[in-house]
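The other protein chains are all here in position, but one chain of the complex has been omitted.
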Amino acid sequence: MRKVKPIIALLTDFGEDDWFVASTKGVIKSINPDVEIVDITHNIKSHSISDGAFVLYNAYSYFPEKTIFIAVVDPGVGSSRKMILIKTKKYFFIAPDNGLLTYIIKENPKCEIISIENKKYFLSEVSSTFHGRDIFSPVAAYLSKDYKIEKFGKKLRKPVILDIQDAKIEKNVITAPILYIDKFGNLIINIKKNEFSNVLKLKEIKNKSDKEILACQTPLKSSYADVEEGEVVAYWGSSEFLEIGINQASAAKKFNLKVGDVIKLKV
Amino acid sequence: MRKVKPIIALLTDFGEDDWFVASTKGVIKSINPDVEIVDITHNIKSHSISDGAFVLYNAYSYFPEKTIFIAVVDPGVGSSRKMILIKTKKYFFIAPDNGLLTYIIKENPKCEIISIENKKYFLSEVSSTFHGRDIFSPVAAYLSKDYKIEKFGKKLRKPVILDIQDAKIEKNVITAPILYIDKFGNLIINIKKNEFSNVLKLKEIKNKSDKEILACQTPLKSSYADVEEGEVVAYWGSSEFLEIGINQASAAKKFNLKVGDVIKLKV
Partner (left out) sequence: MRKVKPIIALLTDFGEDDWFVASTKGVIKSINPDVEIVDITHNIKSHSISDGAFVLYNAYSYFPEKTIFIAVVDPGVGSSRKMILIKTKKYFFIAPDNGLLTYIIKENPKCEIISIENKKYFLSEVSSTFHGRDIFSPVAAYLSKDYKIEKFGKKLRKPVILDIQDAKIEKNVITAPILYIDKFGNLIINIKKNEFSNVLKLKEIKNKSDKEILACQTPLKSSYADVEEGEVVAYWGSSEFLEIGINQASAAKKFNLKVGDVIKLKV
């Protein structure tokens, strides 16, 4: 049987302008030249753990089995924050223990969680500001050589989990926060298709202050193409959450909304 | 004979900040782990079909034979717009049928064109907003496994072609549109070297209103280095079109010009 190259997928807030990503990749290739590296993104907003968590969540399940994900959005680097290695049924995840793997842990409640501690698998000199290069990368590279997860540290019981507000439905109003704003300015709302897909008659979309009607719409559309240029549209997005967008424009800019803001929907 | 890995090259307007590119790559690698993915760019201006078409046109011919290009700039996603698969003598191209392959079709008039319709090669659940992940990627991945193009759909006779204004020469004035503005702010004009290279004495460069002389120059220079910093220069660019640039500055910004604007050149 021909062996398939293991994949290490990277998600960081390092940006693409400096040497951070490159030295990370160099470390990986020096330890395991046979690994294939795929970038998820390096443009997570600096220090935004919630953005990083959401992007990773939307990308990971499309990757081949055994993919190793390194996620580094790490404002606490150099502090006493822990570092974790998670093994789910299909994948491995390596990250600081700061909530970045919240969605992964929630979707994979039976996953094994290790606190990364064994310095044998770190670079020999560990800086206090760049654990992506000095710890996460070598750990991932050794893991890609089929090292057992127990080698890297001890079991961890209580990883850090982000507090994400659930959608609430009262009378005929759903209240839910914006989880993410994508590059087109579409608002991704914490309303999941599999829980709310029966709520088909979306009547009005309002912001929290309840003063402004963002849009009236019955029923949900299926994509931008169903409305005119510049018109507001709500639809089940490709990540299975409700999205509110504007055909060929940014809903986030137009309504001046940001991640965490709460939206009210009359249904 | 050792087998060379097939290449899938990606051009999109997805940006590099979200999970769009990563899930696309994950889908490809899940279907064909042996394929090599090369990014052309993911930073085409949102929904700008003409920019996407021009960038693809300038990149493709440098790739190895059999490369499969996926191009996704797709404002009509979810509408009834078709999707096409093109086979030229050397390459394959997959894209929405919206003009994105205009230059490819013009340069390869004998290419075979298929309307992508066979759902057998799509992801099992197709979203209405993300055909890059759900349709174009799996089709490309199966194609990279040497599936015949006829498997994916029926022949298409009339693909959508962008209307690009040709250069006109009247008396001693050439009129032609700006096709593209690169990251240095250089203006790439629809004046091809192989048709106009005899027009060596470029006397004046004017904007459409004919009021402003952008530059006087005799003859054409060969590069920025031929003029002082801050000086305007016209030269045959690396993509074989006439370019107007400013040494170490942006011509687009200085002259406030955009793609589609028409330039007049006294020769």
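Things worth noting here:
Per-chain numbering from 1; labels A and B assigned in written order.
In this text, a contact is a pair of C-beta atoms (placed from the backbone, for glycine too) under 8 Å apart; a residue touches a chain by one contact, two chains touch by 3 or more.
Just so you know, these numbers come straight off a predicted model, no measurement behind them.
Contact with the omitted chain, checked across B:K110, B:K148 or B:K183, is made by B:K183. By the touch criterion stated above, the residues of subunit A touching the omitted chain are 14-27, 29-30, 33-34, 37, 46-47, 75-79, 81, 127-130, 133-134. Against the chain not displayed here, subunit B makes contact via residues 4-5, 7, 9, 11, 16, 38-44, 55-56, 58-64, 67, 182-184, 222-226, 235-239, 243, 248.
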